[in-house]
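Next up is a structure, given as structure tokens.
A single protein chain has been omitted; all remaining protein chains appear in their positions.
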Amino acid sequence: MGSNMAENHPVGFQWVMEARERGAEVIHIDPRFTRTSAMATKWVGIRAGSDIAFLGGIVNYILQNDLWFEEYVRHYTNAPVIIEDTFADTEELDGLFSGWDPEECTYDTTTWKYEGMELHGAAGNREEGFGPTGHQAGHGGAGGGLRHGEPPSEDPELSHPRCVFQILKRHYQRYTPELVAETCGCSVDDFVFVCEALVRNSGRERTSAFCYAVGWTQHTVGVQYIRTAAIIQQLLGNIGRPGGGILALRGHASIQGSTDIPTLFDILPGYLSMPHTKTYGDFDRFMEANISPTGWWGHFKAYWVSLMKAYFGEHANEDNDWLFRTFPRIDDDNSTYWTLEQMLEGTVKGYIVAGENPAVGNANGKAHRLALAKLDWLVVRDLVEIETASFWYDSPEIESGELSTTSIPTEVFFLPAASHVEKDGSFTNTQRLLQWHWQAVEPREDCRSELWFYFHRGRRIKEKLAGSKDERDALIEALQWSYPTHSPIQEPDAEAVLAEINGSVLESGAFLSSYKELKDDGSTACGCWIYCGVYADGVNNAARKKPRWEQNATAPEWAWAWPANRRIIYNRASADPDGRPWSERKKYVWWNGRRWTGDDVPDFDETKAPDYVPRRGARAEEAIAGSHPFIMQPDGRAWLYVPQGLEDAPLPAHYEPHESPFDNILYAQRASPRRQRHAGAAWDPYNPVADEPGSDLYPHVLTTYRLTEHHTAGGMTRSVPYLNELQPELFCEVSPELAREARLEHGGWATIYTSRSAIEARVLVTRRVKPLVVGGRTTHQIGVPYHWGTRLLSTGDSANDLMHAALDPNVHIMETKAVTCGIRPGRRPQGKALVDFVAEIRDQAQSQQAQEPRTEPGEVRRT
Amino acid sequence: MSSYYGRPVIKEPVWTWQIPTYFFTGGLAGASSVLSLGAKLAGNERLSKSALYVGAAADAVSPMLLIADLGRPERFHHMLRVAKATSPMNVGAWILLVSGGASSTAAALELLGRLKPVKLLAETVAALAGPPLATYTGVLVADTAIPVWHEGRHELPWIFGASAAASAGAAACMFVPPAEAGPARRLAVGAVAAEGALMQGMELRLGTTGEVYRRGAAGKLALAAKALAGGGAALLATRGGKSRRSAALGGAMVCAGELCLRWSVFRAGFQSARDPKYTIGPQRARVERAGRSAG
Amino acid sequence: MLLAPVRGRCNVPARQDARGTHAEPFCLERTREKGWVTLVDTIASWPVLRQLREGDPLGRGRAAQSPRSKALRPRIDEADHVVQSICPYCAVGCGQLVYVRDGEVMHIEGDPASPISRGRLCPKGQASKSYIQSPVRELKVKYRRPYGTVWEELDLETAMDMIADRVVETRARHWQDETEDGAPANRTLAIANLGGATLDNEENYLIKKLCVGLGIVQVENQARI
Partner (left out) sequence: MTTYEQERVGFFTDTSVCIGCKACEVACKEWNLIPQDGTTWTGESYDNTSELNANTWRHVAFVEQERNGDGLRWLMESDVCKHCTHAACLDVCPTGALFRTEFGTVVVQQDICNGCGYCVPACPFGVLGKREEPKDGRVWKCTLCYDRLKGGHEPACAKACPTNSIQFGPLDELRVRADARLAKLERDGVEGARLYGRDPDDGVGGFGAFFLLLDEPEVYGLPPDPVVSTRHLPQMYRSLAAAAAGIVVGIAAAFVGGRS
């Protein structure tokens, strides 16, 4: 679900095909019948944006029919935990949870906590990760706040009305097969088929896996999509076991790496939180907020201090709180779309873009291009001149007259980048595997790696600021910035950087082999604690290339997986509470009486017996019992219910997409109340929705997607002749029924429009897209790939120009997988006429909408 | 009948105008050589000489046309790299080499009036090579996957042969005074009649496959061929023996008709290849007749 | 760091006649030496004669084989060395073998040793060589001055210096010690950095590290889209 694996991860899909050939059921649940659907043993078509209803229905099916994996659920999840009586569910509040503040549009998440649990950190202090709004920075973050590893109140019988299990049951009781069919537009039979197949293939002897990609994440409730799958997998015992899991199929070579060693605003390497402006500068308080007393995050300080030593070396020491006072602070949201807003407002002056093409790849592309024209300076680094670099002379806005080249002040530097074969380095793939790629040839002419660009830029800046007495320059002066270089262009040695990431004992210089060796006293340095061990003993383990035929199926000597070269995390769950494999067939890691052993590196203290019970006052992982596999969690359990750490819900509830033609069948609250919007912002107008007047101007559901033959915003494929001949043009997929209704001609042109913009695309009429009946009403879905822009070897309109920038509040990802739109036959107006065309429909819609404005319960309407 | 988006199953030929023109010139050359030797044996020196020159000229033009059509003209001699019985084109190249060599030698010696025995030998060789030269092109097109050609494999050598004979006779009529052109006239008229019957018979036998001869460019050319050759033959038959001018006109018309005929066959091949029904239909019928499953 | 070179075994130039631009215009096999012996050899190598001699009377097999075909070898055998790499597109992380000759990539194909991909590649990964050698790839710095209408040339060193200046100046002018509420900020909100998911871990590490040092907090990448 939420993934088109055969098309977007074809080589990974070989394993799915192999499983299918061995008899595995492969189910594809997707709005479109794709190449993945064609390969699946079963395809279920659902409406884009309705996945939580479908998944919630599965949860309900499992619970109502008592099909859950009892021993797994009882011992490995927080099902028995009793929740505070302040908690109120969406069933009671018609789509809202307790703690909703309609003014701030946030939840007070203290109402969701475990009963009897003290909130960790001083209450009301709004500490990062611990504030009542539940904002979570680090992945898996320092959430929880348990004083010890066992929650205060539990009901092992799972019958207490306020225990998680009963809350879960009540929460999903109305997600019946009939309701799922009505909401998602599928048949009851298809839904039940999926439930039965999943249940049949789970348990002691069998496991099932979910694969997802941006079809799940690009929603205003994206995190909750994945959460719902997590609930199913916990109930069926499919986590931490071979063949199980929820597998994120990520889209870029090192998008996992760029999250682990983040180029993200809110975290530091290894998912350490960035300090927040609201932390008031106190290091001890920051530590207190982030060190989880129980669970693995109890070592937060060692990781933090070691990172500061890697960053600042001798300049960071205990006496100056490891330079915490001068460390930069973030706000609640400094993400891409926030930056976009700041650019439009003129706050952002300079923008450096390396290997990304926001003018095409980001939602509401037009806003991005208009924003670029407000900058003082822009640096673009890529292999080809992408739309982000050329906006000032050939963007659609130049054509429409909204921008004029001679009035754009932006100074643009385009610097050609080096490709993967022109530099050494490692990518972290979607299964956390760090794989080294060796340099094969020297980059030509001005082409340079990012390693070169950032290193030499940093070097120059440090030189320019050398000797500065300004306080603001203290940190940059303290920054450790010397790396050996090689070759005539002075390319920094990537292995030296990897060695710094791995970390070392400062005194001896010995490379660390495990994050367990990290110290909080400044004696170790480590650039990313979860990567510690990749350069153990000075050996580049990411570069291990022992052929697969010389090792077992786990291939532990091919590259290196974080953490600790572990291939399946939480693999202690592959054994029962007593440490025995759940079954011979699914044997993976087990307790042999003295230690944990098996086919993988055990994700557990190797000598912690299954019957280990933490003593009172135990800290960190010592506070986790021997029967609790989820060691990163403060209670060692998988969370069916999330008491803290999420902004929008402790339990996933079905909400309509921000833009959808329908009301929420389940609740009065239509869309997620917590979704991030830019209400009233001229750059991000929204279509009227559901039964609002004017919504009939945008009656269809639009979803975007990728094709095998291209890659994301096209910067890496629209430059390749062989690929462009395979998919040379933008098209839209519509059903024969919609084609008839809208008079669209196969092979002809269609204009698709939203409040943001309009694009033209060739019409591909196909039975692979089906009209769905939702809530008794027929709805049409339109699919558009988003690879094209104005430049390179094949050009076309950008689907992302149609998209709005309403976001998921947890991760600030936009909802490009389900918006509403209108469609007309023929090509779109050109130039200024395009702007007028879009504005005319928008104005009409908005004036109709204004006559009968609609307010959802969770929303205080602002104009 | 299903097909893949109506796309052709087989490829149209890549040959251009030179090839049907060569079919004509090659046929003309081959049949003229025989006519020349026949006239010589019959004691009709005038006719023999004219036919010899016509044949030699046509023989000389033919390789030029063929070479011009090649994707790599400079590699024309690769045609003689192998001796390949399975390739009508290779066989034809050898025949053309022999025929062209012989007829040009004969013509040159005739012009120079020297080495009579050698000339006679050359004439004999040319006349021996002539009939296969005139007919192998029928096999050449028939030995392809093009339904209308391949299915017409029984008739095509005959049709091409008749057409060759007609053009040889007609060409001779253009250059030889009517009094001495009697055999040529009879040849032209008889061959046109035979060819017409053969074409009709082939079309009938081919059924649906043959319908391309009534459609599109092939149809128009077939019609033109019939009109020109038929008209020309009629003119030759009625007035060719009396009027030099009529003989020339009639001869020219028959030649033009034969050229059109080759073009018609040529175009019919393209049309037959382009529409998948001509490829799939008979094959599907064959499969069903045999009661097997395809593949 | 490079693997042991894979040396070619034959003398057919790797890039010969790949696009058919300079095929040999001969039929009878020609050799460089002159003389009667060669002529005899040449005639003897005439495929028509070989048809009889080599038991291929119809000339459809070995008799028709040209010397070039006989000597043909895969061009990767001519590589100076082969480098193990990883596909730059999606996150599956397929193994690639990069064949290099004379300092240029001559071919890229799947690495059979990889337990992830088993030597297979998708169309994008398979097109990696065309990607790095794209006809529209940029090799030079391009500069557009404020309000400018054209790209201008700029020396890389100068560009780097100018960019460093821009960062220093913008940062100095728009530095925020504290937020409006008086909370410590230690940052500039006037500079943002985007990108990282297509880059190496080491590069991401330097980006984040440098941005932290400079107080640039708006560091983002494709994980957000």
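Every chain is named by a letter (A, B and C) in the order it is written, and numbering of its residues begins at 1.
Just so we're on the same page, contacts are C-beta pairs under 8 Å (C-beta built on N, C-alpha and C of every residue); 3 or more make two chains touch, one makes a residue touch a chain.
Since the model is a prediction, treat every value here as computed from it, not as a measurement.
Remark: the absent chain touches shown chains A, B, C in the intact complex. Interface note: of B:R46, B:H154, B:K220 or B:R239, the residue touching the hidden chain in the full complex is B:H154. Residue A:E709 is the one among A:E154, A:E182, A:E356 or A:E709 that touches the chain missing from this view. The chain not shown here is touched by just one of B:G55, B:P183, B:G196 or B:G232, and that residue is B:P183. If you put the hidden chain back, the residue from B:A31, B:A102, B:A126 or B:A229 that touches it is B:A31. Only one residue from B:L28, B:V54, B:V176 or B:A191 touches the chain missing from this view: B:A191. Where subunit C meets the omitted chain, the residues involved are 17-21, 23-24, 26-27, 47, 59-66, 68-69, 72-77, 107-110, 119-123, 125-127, 129-130.
Seen across the whole complex, the unshown chain contacts subunit B at 1-5, 7-15, 30-31, 34-35, 38-39, 41-42, 44, 69-73, 75-76, 78-79, 81-82, 84, 86-90, 92-93, 130-132, 134-136, 138-140, 142-146, 149-150, 153-154, 156-158, 160-162, 164-165, 169, 182-184, 186-187, 190-191, 194, 269, 273, 276, 279-280, 283-284, 286-287, 293-295. Those residues of subunit A that touch the chain absent from the view are 6-7, 10-11, 13-14, 17, 21, 33, 35-39, 43, 707-709, 721-729, 731, 746-747, 762-764, 766-768, 793-794.
Definition applied: only the chains that are shown with their structure count from here on.
Taken chain by chain, the contacts run in an open path, each chain touching the next and the two ends left apart.
For this structure, the chains sharing the highest number of C-beta contacts are A-C.
The mean-CA centres of subunit A and subunit B are about 73 angstrom from one another, to the nearest whole unit. Here subunit C touches subunit B in the complex through residues 25, 27-28, 46-48, 51, 58-60, 63-64, going by the rule given at the top. Of all residues in subunit B, only 74-75, 77-78, 80-86 touch subunit C in the complex they form.
The part of subunit C that touches subunit A in the complex is made up of residues 1-2, 83-96, 98, 100, 103-105, 108, 111-118, 120-125, 127-128, 130-132, 134-149, 151, 154, 156, 159-168, 170-175, 177, 179, 181, 183-187, 189-210, 212-225.
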